[in-house]
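Missing here: one protein chain of the complex. Every other protein chain is in place.
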Amino acid sequence: MKMRNPQLNENGELQHLLTIEGLPREVLTHILDTASSFVGVTEREVKKVPLLRGKSVFNLFFENSTRTRTTFEIAAKRLSADVINLNINTSSTNKGETLLDTVDNLTAMHADMFVVRHAQSGAAHLIAQHVPKHVHVINAGDGRHAHPTQGLLDAYTIRHYKKDFTALSVAIVGDVLHSRVARSLIHALTTLGTPDLRVIGPQTLLPTGVEKLGVRVFHDMNAGLRDVDVVVMLRLQNERMRGPLLPSAQEYFKYYGLTPEKLALAKPDAIVMHPGPMNRGVEIDSAVADGEQAVILPQVTFGIAVRMAVMSILAGN
Amino acid sequence: MKMRNPQLNENGELQHLLTIEGLPREVLTHILDTASSFVGVTEREVKKVPLLRGKSVFNLFFENSTRTRTTFEIAAKRLSADVINLNINTSSTNKGETLLDTVDNLTAMHADMFVVRHAQSGAAHLIAQHVPKHVHVINAGDGRHAHPTQGLLDAYTIRHYKKDFTALSVAIVGDVLHSRVARSLIHALTTLGTPDLRVIGPQTLLPTGVEKLGVRVFHDMNAGLRDVDVVVMLRLQNERMRGPLLPSAQEYFKYYGLTPEKLALAKPDAIVMHPGPMNRGVEIDSAVADGEQAVILPQVTFGIAVRMAVMSILAGN
Partner (left out) sequence: MKMRNPQLNENGELQHLLTIEGLPREVLTHILDTASSFVGVTEREVKKVPLLRGKSVFNLFFENSTRTRTTFEIAAKRLSADVINLNINTSSTNKGETLLDTVDNLTAMHADMFVVRHAQSGAAHLIAQHVPKHVHVINAGDGRHAHPTQGLLDAYTIRHYKKDFTALSVAIVGDVLHSRVARSLIHALTTLGTPDLRVIGPQTLLPTGVEKLGVRVFHDMNAGLRDVDVVVMLRLQNERMRGPLLPSAQEYFKYYGLTPEKLALAKPDAIVMHPGPMNRGVEIDSAVADGEQAVILPQVTFGIAVRMAVMSILAGN
């Protein structure tokens, strides 16, 4: 007997979005297809659709992230939902209440959906297991574990520019060890059938055993970037730069920063992605960030559509 | 000649909700009846009604309380109001402006309703006396004085489960001295005709002369809980636990924490209430908090309906 994926309901439909790991290809494709229909909405004069009218979406952020919160807030408002932002640092968890008591309380206020950001891996899972059946949970980043909507928007962007996943070489460059973005994207691309998936970075910033996820490991950027269709640059967290894992930001840029010269090793029509916010001159050269191959801002635009897609699919199931 | 209650207009209708003290029974009953009609709304697919469309509700919080602010925000949004959250710690009162100048300014922006939370008793009264006639004020907690919507939702919950106030025994347990929740509930139940109202707690946490409010005083929980229909547990503020009024949280739990054993002294169908957030293991045992007699989460749900009722009644008067 197979254990059911906690993200799917009895009909195999999406009940929560917690991690891309283990989601069937059809579910991912359905999200990307739905997102495609919302890209049009965000370009209309009146950017609203009434799909979530009267629904209450709670942005439950236990960790500050204005950028991510904003994308979910915009997505929910464009679906006509009522959005409540809760920054839980300053609230009742300080008063000794448990996480699940907080969630129970908000559920009792008839929340329909929780968008959860938490520094601890597994927090969104814990909440999903706890809420009643009509309430949906979206993981907006938990520890180093997962950031599924980011992985989906990355996949959407790749599909938009490269059409077919099954003939692609994709390189993910940088601090894979601490990156939930990398983890989510690797799961997405593996599921969607990308045959050549590479991670590039110094030994200290790659997880041990990362090959088991189905990727090839490179420590030399010149070798790793050769003939790829897609380059995904990861953000180097400031705290890493000061830490023992790296010599210095300048050193890092020399070996792993994406410059026009290094990018020339990839296919001529390769695209460059970055989850933002960028450290210009650390992991990416401004000439690349602002260059013709960069699709970093389209990623943001598609991110709104992907979040609208996930919310509307969840609300419909 | 009798002085008019500052909460009522010349027709005896609710103009502001500042405190339950002194409100006639018909006014309380009208609020509870109206709330009853909104309980249905919050369970519908589309949880919105247009009663406050185009009205501006200002959450004027001089004291941080995410939980209370959220309940009013949800209630106002479900009534289709525009809601503006103002956390006044970080705003112009810092710049030397007086409270009433701040209120005058917001009134000049055509505020229709102020929901006021303030650490000082009487702040909401002061504002209510100051605003023009078409502006309504709701006290969302002022110092130790009053928290009328909490008292009303408690009364609503009791009526929901016990139907008739006039044949009930109700025990309020804990830190009555510092509790605006207790004070508001005592006034509500007295007005609604509850014949047997008890407070239970150590001498140091009961106000001197509390009997004058029409309650019986118990220091022994076993005696106080005997045969009651309703047990209302109060939150023990963290600062009290460290203060000189109490030996320790463990001691407190031993004497005044609600355990299944102590609860067994009440009537078999007694309900257990708590205003939240709970300190599990301090004033309440998890077995009780999560047990069948607890109606703590329904209180939260009814709280939204009660706040919608108060807002819609005020806006209609």
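Note that the chains are named A and B in the order they appear, and that numbering of residues resets to 1 at the start of each chain.
To be clear about the criterion, contacts are C-beta pairs under 8 Å (C-beta built on N, C-alpha and C of every residue); 3 or more make two chains touch, one makes a residue touch a chain.
Note that the coordinates shown come from a computational prediction; the quantities given were computed from them, not determined experimentally.
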item	value
Given A:Glu21, A:Glu73 or A:Asp104, the one touching the chain that is not displayed	A:Glu73
Of B:Gly40, B:Gly54, B:Gly209 or B:Pro244, the residue in touch with the unshown chain	B:Gly54
Option from A:His130, A:Lys267 or A:Arg280 whose C-beta touches the chain left out	A:Arg280
Subunit A residues that touch the omitted chain in the full complex	42-48, 64, 66-67, 70-71, 73-74, 77-78, 238, 276-280, 297-301, 303-304
Missing-partner contacts on subunit B, residue numbers	53-56, 82, 84, 86-88, 90-92, 95-98, 101-102, 104-110
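The rule is simple: only the chains that are shown with their structure count from here on.
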item	value
Cα superposition angle of subunit A on its copy subunit B, in degrees to the nearest 5	120
Cα-centroid distance, subunit A relative to subunit B, in whole angstrom	41
